[in-house]
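Here the complex is missing one protein chain, while the rest keep their positions.
As written, the chains take the letters A, B and C, and residue 1 is the first residue of each chain.
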Amino acid sequence: MALNYTKKTVDHFLHPHNIGEIKKPDGYAQIGNMVCGDQLDFFLKVEKGKIKDVKFLSFGCASNIATASLMTEKVKGMTIEAAKKYKWEKIVSDLGGLPHQKVHCSVMAVQGLKKAIADYEKRQETEKAKPTKVVMKVIVKKVTVKAKKKKTTKK
Amino acid sequence: MALNYTKKTVDHFLHPHNIGEIKKPDGYAQIGNMVCGDQLDFFLKVEKGKIKDVKFLSFGCASNIATASLMTEKVKGMTIEAAKKYKWEKIVSDLGGLPHQKVHCSVMAVQGLKKAIADYEKRQETEKAKPTKVVMKVIVKKVTVKAKKKKTTKK
Amino acid sequence: MKVYLDNAATTRLDPRVLAKMKPYLSDKYGNASSIHSLGQEAFLELQKAKESVAKLLNGEAESVIFTSSATESNNLIIKGVALANQAKGNKILVSNIEHPCVRESANELARAGFVVEFVPVNSEGLVTPEELEKLIDKETILVSIMTVNNEIGTIQDIAALAKIAHKHGAYFHTDAVQAIPYLKIDIKKMGIDLLSLSAHKFYGPKGVGLAYIGKGIKVKPLIVGGGQENGMRAGTYNLPGIMGLVFALELAYKERATYLKHVKSLKDYFWQKIKKEISGVKLNGSATKRVPANLNIMFGSIEGEAILMDLSYKGVCVSTGSACSATDLRASSVLKAIGLNKNYLNSNIRFSFGRYNTKKELDYTIKCLKDTVKRLRSFSPIK
Partner (left out) sequence: MKVYLDNAATTRLDPRVLAKMKPYLSDKYGNASSIHSLGQEAFLELQKAKESVAKLLNGEAESVIFTSSATESNNLIIKGVALANQAKGNKILVSNIEHPCVRESANELARAGFVVEFVPVNSEGLVTPEELEKLIDKETILVSIMTVNNEIGTIQDIAALAKIAHKHGAYFHTDAVQAIPYLKIDIKKMGIDLLSLSAHKFYGPKGVGLAYIGKGIKVKPLIVGGGQENGMRAGTYNLPGIMGLVFALELAYKERATYLKHVKSLKDYFWQKIKKEISGVKLNGSATKRVPANLNIMFGSIEGEAILMDLSYKGVCVSTGSACSATDLRASSVLKAIGLNKNYLNSNIRFSFGRYNTKKELDYTIKCLKDTVKRLRSFSPIK
């Protein structure tokens, strides 16, 4: 197995940007889970249609951490509309490449971001209604299955 | 393939005893042939029921030469009756052992000796009638087949 | 500082073994199948090598076959015995914590129509005689159970399991790759019919393994050709490798007591320190029935590969389990088999100690490990 990460990937793994939580986020999503081996939690702060702040927590491998780090760095300051079009290929190229069995990490990071944006938009729609824990869990389950599929075909 | 010959076998190969022909032999036999990879010609001189002299020619491998050399050394001076009972196992043990794929050489040497004795005895019976070339060839053929069979099962 | 704590994946070649190999890497280069003197000298050395192995393992020299690896040995034995003994039955039993090379060989047989069953292990990683008895029947050709597991170091009761196999007329194979230099394998006493070893796991060279095939056991060869190894394994004899394997095995047996003491003291020291200095850790596998070189530890709420990589950048080499590249599923099937809580399946590190490790290295490792665990937990979503 070739795991020769680029210097940039290593930097992001060893010194990840935007780690942590945002108290009272405008958008939040959890993707993956520890049983499958990787989980990311994203927190968004949105102001005037722009991502004012983004943070993440990770239970995952080096490239899981690095891809989330790079992505959050890139989308911070972006409009929600631009962030929704952000592609995982961009992470891979910005990192200078990823070992092919690790590409799924970048896919998961982007999926997590989009889920958090969707959560933000949902909250906007139903201004007052906070999503219950139960609903969130259902979303997470669905996403997990998708991510897993991607992983096995890529490996 | 293990071909670790004993010192005695090597000696007999490098310095074979009783090589050559006997002019006007009392008994003669050829066993094997060059197509099969080994051939021995034995010549006997018999006096008063005893092997007075024995010589051989060889187209064959090191152990073909060594076994014939040792055997001729051993049977020289023996009575015909004793020589007829001479066993190939004796050659193997006198040489201090033979690689198992080479044991057939000792078998062939003994068969050749017995054939030569048979030739001697036949000449005795039909005092005046010399065996024709044709008859001899038939004998040789038969023996060859036998020897070949032994070889393949042993190898 | 560089620290290598992955001795179960491969070991550093012992310089004494290399020295022993040297003549075969220069003057003694004959092909052991050649019948001239240089070849025959090589052949005699090969024979002597087999006799040495037979003596050490208490087996027969003619049963020793040299291969390129334990992977090859396991493929040869599992597939070869099954394919050559179809008159005896059509069933193969292997434990469900075997190395992928045993598992995949068994799967290949299953695809070819054999009945293959995986014998479960208990929570300590042990195949119990009862479980084996449940699955074995008169159709069973072969039972294959590894002596020591590569991920959690569990030691099986080989003698007892072999006895059950024999009672039902089946051959018994054991992948003993991880047993050397920890256990004194005794083929006759343990009732082993077939066995596999790999030199690089016990300070010997890479690229050479051993298959022990008991007298009279029919095996379909994997590699055919020039008739080497009595037709069981063709190809020019790798004499430098073979001499290296044999000498490494001799050293393993000779220096076993000292070696065991050394790795056990390292392991005990390390584990005590970890338990004291790092919270949320748990030992996987049996605490007692395991080789002293192995510690497989769960670090709660962080991911194993991240721990590994973080340590690696600090100069410390460890493993998440096995060193195999074909991990389609990230989680270890061995840890699954012993029933580890599924939330813990991806949080494990295998430390395997060896001849060249020192306490100083362990102190450094603990220091690194504390930083690593602290850092990764600092941004883990798992509370």
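In the analysis below, contacts are C-beta pairs under 8 Å (C-beta built on N, C-alpha and C of every residue); 3 or more make two chains touch, one makes a residue touch a chain.
Nothing here was measured: the structure is a model prediction, and the numbers come from that model.
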Chains still shown that are in contact with the chain withheld from the display: A, B, C
Given C:E60, C:E104 or C:D363, the one touching the chain that is not displayed: C:E104
Touch criterion as defined above, residue of C:L38, C:A61 or C:V115 at the omitted chain: C:L38
Of C:L25, C:A160 or C:L283, the residue in touch with the unshown chain: C:L25
Which of C:A61, C:A84, C:I223 or C:L260 contacts the chain that the document leaves out: C:I223
Contact set of subunit C toward the excluded chain (per top definition): 4, 6, 9-13, 15, 18, 25-26, 29-31, 33-39, 67-72, 74-75, 99-102, 104-105, 108, 198, 200, 205-208, 222-228, 231, 234-241, 305, 308-309, 311-313, 315-320, 322-327
For subunit B, the residues touching the chain missing from this view: 1, 3, 10, 13-14, 16, 19-20, 30, 34-41, 56-62, 64-65, 152, 155
Residue ranges of subunit A at the interface with the undisplayed chain: 1-4
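As a convention for this text, only the chains that are shown with their structure count from here on.
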Separation of mean Cα positions, subunit C and subunit B [Å, integer]: 55
Between subunit A and subunit C, centroid-to-centroid distance (C-alpha), Å: 39
